[in-house]
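A single protein chain has been removed from this complex, and every other one stays in its place.
Labels run A and B following the written order; every chain starts at residue 1.
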Amino acid sequence: MYLRSLFVLTSKDLAIEFRTKTLFVSAVTFAGLLVVLFGFSVSGWSAFELHSLPSILWVLIFIAGYLGLNRQDDKERWDGALLGALMAPIDRSVVFYARVLSNTLFMVLIELVLVPVFMVVLRQSVPQVPMLFIVAMVLCTLGFMALGTFLTSVASASNLREIVVPILLFPLAIPLFLAVQTITQAVWYASGLGFLTAWWAVLVGYAVLFLVMPGLLFEILVEV
Amino acid sequence: MVLVQFRKGFLVILFIAMIVSMYLDFIWSPPEAQMGDTVRILYYHVASATDAFLAFGITAIASIVFLIKKSVFWDRLAAASAEIGLVFTTLVLVSGSIWGEAVWNVWWTWDPTLTSTLILWFLYVGYLLLRVSIANRDRSARVSAIFGIVAAIDLPIIHESVTWWRGIHPSVITASGFNMPPSMVITLLFSIAVFIFFYLFLLRMVTLLQQDKDALDDLREQVRKKIHQQQNER
Partner (left out) sequence: MLLSEVNFALEKGEMVGLQGLNGSGKTTLLRVMAGLSRPTKGTIEVLGQPVTASVRKAIGVVFQESMLYGDLTVRENLLYYAKLYRVVDPKDQVALWLEKVHLSLDADEMTKTLSKGMRQRVSIARALLPKPQILLLDEPFDGLDARHTLLAESWFESFAKEGSGVIFVSHDEKQVMKLATRRVTIDGGYLLQGGLT
């Protein structure tokens, strides 16, 4: 029952996005533009200096991820669409998990386009341990989207939503950011891979923490 | 009336203690061997930091109690504590920055504690923005309480991760390794104590202020309803 509702809600999000493609197109274009701006800034850098650039990738992804959260929220606000799901005879935490799931799927798709663009424009090599990079990317995206979806609900009644959400989101996401950028730097050049245990723990811990906690609190959060 | 008198007595003692504290900070305690007089910033810096983190803790505890008891008192306490906490966190950052410039010649350093304090500052701003931007009082209280608790759970994780992150970067400055003579320790402890009582005093005042504000809002709402009723009867 639970999984069926989750499927109904998520496939509705996918149907909308595959039809309109607005989130995908706008996030990729915007993040791509940021890559170009970074490109201008670092055009005079030496190969050695460019070495530390992969960690910057996550600044772009976090910004694009926030845009995605915002867009998802807007879509569900139009003519009260979210209210319909909240009044449906389903456990309300499903609404939260469906949002996290579709947000994560969209974001991973966006990243799959963005990362190659990043490598080409900023003259970066291919990660030397690509599998670990992809695992870190997916874990980080899941944690970020769980946290972000939770905070979007926290701020949903705020009339300063657009600015309050990032101000709540980015400070709380700092451990995630430090973890993923450290791991990225290590797997990109296959150096210091043995010293990452704590950082992997942060990635997994964040995903677990912000998948479990909001599921318990969502009921209190959505009631107006 | 008793309460007001108590507050007055408390205020007088606090005022005297503050003057004593200033005397200890600026005149009685000796300059430090290497840092000289700049060490005196430390008394304010550490005392403010104590208040900043204490206030954050009180906000989190009041938030938990509010969610259990649903009484407005705890919500007001959480809000007041956060407001005061933001002021002290700003003082920590400013005094830390000045001290850093005087001692290490840098305005900012990615020292884990300093970085956590900066993030704490952002969390406070977010908490207060969230609070004021939700019109429905009941919902604002509930949502802020949840955020307050989540932020408090996350702050130690943030601190830990910043510490690890610093571990793999070259560390330019270490804050450890200067021994304080007893006179400096006494001055520091006295400053901290005075700041804690100052915080408690502020907490009481801001809570009362908020209570009056809420009462005023309720009155305004009642008047509005009365006027509406009279208009309807006509």
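One rule holds in what follows: a residue touches a chain if its C-beta (ideal position, glycine included) is under 8 Å from a C-beta of that chain, and two chains touch if they have at least 3 such contacts.
Note that the structure is predicted; figures quoted are calculated from it, not measured.
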TODO: With the full complex in mind, choose from A:A27, A:A64 or A:I90 the residue touching the hidden chain.
DONE: A:I90
Open item on the list: I need the residue numbers on chain A that touch the omitted chain, in ascending order.
Closed with: 5, 8-9, 12, 15-16, 19-20, 75, 78-81, 83-92, 223-224
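Here is the rule we use: only the chains that are shown with their structure count from here on.
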Open item on the list: So the centre of each chain is just the mean of its C-alpha atoms; given that, what is the distance between chain A and chain B in Å?
Closed with: 32
Open item on the list: Applying the document's contact rule, which stretches of chain A touch chain B when the two form their complex?
Closed with: 150-151, 154-155, 157-161, 163-164, 167-168, 170-172, 174-175, 178-179, 182, 192, 195, 198-199, 202, 205, 213, 217, 220-221, 224
Task: In the complex, chain B residues that touch chain A - done: 67, 119, 122-123, 125-126, 129-130, 133-136, 139-140, 142-143, 146-147, 150-151, 154, 157-158, 160-162, 164-165, 168
